[in-house]
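Data block below; observations after.
Some chains omitted; the rest stay in position.
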Amino acid sequence: MKFSTEYLTFNTKKHRELINITKEVERILIGSGIKEGMALVSAMHITAGVFINDAESGLHRDIEEWLQKLAPEGPDYFHHRTGESNGDAHLKNLLVGHQVIVPVTKGTLDMGPWQQIFYAEFDGQRNKRLVIKIMGE
Amino acid sequence: MKFSTEYLTFNTKKHRELINITKEVERILIGSGIKEGMALVSAMHITAGVFINDAESGLHRDIEEWLQKLAPEGPDYFHHRTGESNGDAHLKNLLVGHQVIVPVTKGTLDMGPWQQIFYAEFDGQRNKRLVIKIMGE
């Protein structure tokens, strides 16, 4: 049984940003030599998400607007009494989730043709980490 | 260590549909001979979901209405400038998630008495795939 554990660090230029990390995960999978198993991709922060969706820029604008509608950025969260200003980022994290697990089959990420893995930064412009753990044979 | 990988294809009659796939996953688990491990059930499309909930038709109507409220079908998504018309299906996918992982204990899906696994089609009437990967011993 083999394990591979790697960490990525992001420091986005914008406060919110979507980053396609599919090729990074593929690179780590190839380096691991694992042919069958599961790859867990998980944000290590509570103000960032990880999801699988389409690499289409119009859709990404839709996702941004949708997240702002359902978990709006604003000044009124109880969380802000601690001095923080990122209450919305915590809710966005809950909404889209912070992790995906990708099946590994014949040495590849066993995803559909349009599925791409995204790191979703909701409170960026500082170092944020993500863990990729692959387990299998 | 054992692995079992199977694919299901759905072609729903309706545009949106909920399909209980618990028995299919159980059938695949039994065929795999795996007694301890984890079963990943994951849609291979970005306009479909997989979730665990109750097999109650009233609740399914509630889920349909709720999804329409929070991620409405409509003509105004940026994504539609590509010629697509399924922006809402992408957001519904983000809302409920596209995968679950079920513990396998003593050769059975280790779920609670009301937990059933559903494939949630949000843009159907064409072939859509799902992968079931079981890993264990």
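As written, the chain order gives the labels A and B, with residue 1 at the start of each chain.
Just so it is clear, a residue touches a chain if its C-beta (ideal position, glycine included) is under 8 Å from a C-beta of that chain, and two chains touch if they have at least 3 such contacts.
Computed from a prediction, not measured in an experiment: that's the story for all the values here.
> Which copy number describes the whole complex, given 2 displayed chains of the same sequence?
3
Everything that follows uses one rule, which is that only the chains that are shown with their structure count from here on.
> Where the centres are mean C-alpha positions, what is the separation of chain A from chain B, in Å?
So the centre of chain A lies 20 Å away from the centre of chain B.
> Which residues of chain A touch chain B in the complex?
Per the touch definition, chain A meets chain B at residues 1, 36-38, 51-54, 56, 58-59, 61-63, 66, 70, 95-97, 100-103, 105, 110-112, 114-115, 135-137.
> Tell me, which parts of chain B touch chain A in their complex?
1, 3, 5, 38, 40, 42-46, 70-71, 77-82, 87, 90-91, 93-95, 97-99, 101, 129, 131, 133, 135
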